[in-house]
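Dropping the structure in here first, questions after.
In this view, the complex is presented without one of its protein chains, the others remaining in place.
== chain A ==
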């Protein structure tokens, strides 16, 4: 028996040595990856989830669109300042409901067919009219696309739609080859998708890889890579190991626990950049809830040290904010970005004034595993609120049960959530706080905010519209129906031989990735 024990222990020891040596490796020689070099014309990117479909109108996943952007083109591209031409060369507002576009000449689909206004009509009317498609809600504002000639067309909206260009420069707007689809059928397209982009489809092996190759007929700058592979590797540690061994050049969604490993390796580094996702607490103002008292809401805000959460859970990545409409979005209020309030003494004072000097019990519901460190953040918030005398009861829910409660608007005092914004427009971010939509959820009701949101909704004067949204954000920051915590960063592991800049929209335009 003794012998058995000895050998058992030895076995365990060997394995734990392996485990430890890789976790605490500081020598920088872990893995065998070498830096990417100039003559290497193949790029491999590992993502956490497989692409879901080539039906560009029937999905809403960022990680799928991140691949599609290399195969399809939008009419316009979101630029640094406003919108840049892509398939459309120029555009103008004919009247409030009519937008006139002119297409670039000589653009060819991967199958050799020429791009015409008919393709635009086919693409946009499909998603605008078919309410079974997941993206329908974001395009139902379009009434029709009127073809003027091969290169010119008009988009007519039901109501004035100031955010039309925002809609046309995102998921669901890649222009499809109408002739190919009408002749060969939709199933054929899904098997062998055709776009206008710099890369064409080679193969998709589900839950394994998507392969694309350079399109030599591309109308823009020549593609930089011969072949690009997107591998789906759901397990975090496997994805990191692939990066460390040179199996992949870029790994998305790097968990904080693995940053050290990637940084310590000689040939890999960590790249991070802001995303559209802002974490927040949503507070009920319904009568009978202590959170209906503005002083209590302010006290909660002041009691939470947001920067400390970022520092202790996310290695300092992420940006504190007092608004959800962050820079890069139409109508962003930059005065509220990068700012945070933290004053526990004042928080105690406010609670006393509100009549809760002897303590207050509140309930917070939070998802577990949906967002980066969501559970841990909620626990830190609990501790911080405890410091000022708020006894916070936590309820953790697996995402699908959380989503059920969210949909039925049946949370108690507060819930923790992270909202994205694929529209890059303040409307999508703020409309939830109009009294009509907030009913039953926050029960927030401010006629001034309602009026600002209502007017901005159809205001075709871009400058004035932005001001209306900025004003609304100021009021919301003071009244706190939502307490904003921070904007999350996207974190990537990257081969040091590559230039890679994370994008705010998390798209992976492979031609923006170059060898150093």
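Note that a residue touches a chain if its C-beta (ideal position, glycine included) is under 8 Å from a C-beta of that chain, and two chains touch if they have at least 3 such contacts; residues count from 1.
We take it that contacts and distances are computed from a predicted model.
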item	value
Which of "Fe-S cluster assembly ATPase SufC", "Sulfatase", "ABC transporter permease" or "Sulphur oxidation protein SoxZ domain-containing protein" matches, in UniProt, the chain that is not displayed	"ABC transporter permease"
Touching residue (missing chain; options A:219, A:399 or A:509)	A:399
Sole residue of A:227, A:432 or A:467 that reaches the chain not shown, by the stated touch rule	A:432
Option from A:205, A:263 or A:516 whose C-beta touches the chain left out	A:205
Residue of A:245, A:410, A:461 or A:499 touching the missing chain in the full complex	A:245
Touch list for chain A against the chain that is not drawn	3-4, 7-8, 11-12, 15, 18-19, 21-22, 30-32, 50, 52-53, 55, 58, 60, 131-132, 134, 136-137, 205-209, 231-235, 237-238, 241-242, 244-245, 247, 398-401, 403-404, 406-407, 417-422, 428, 432, 437
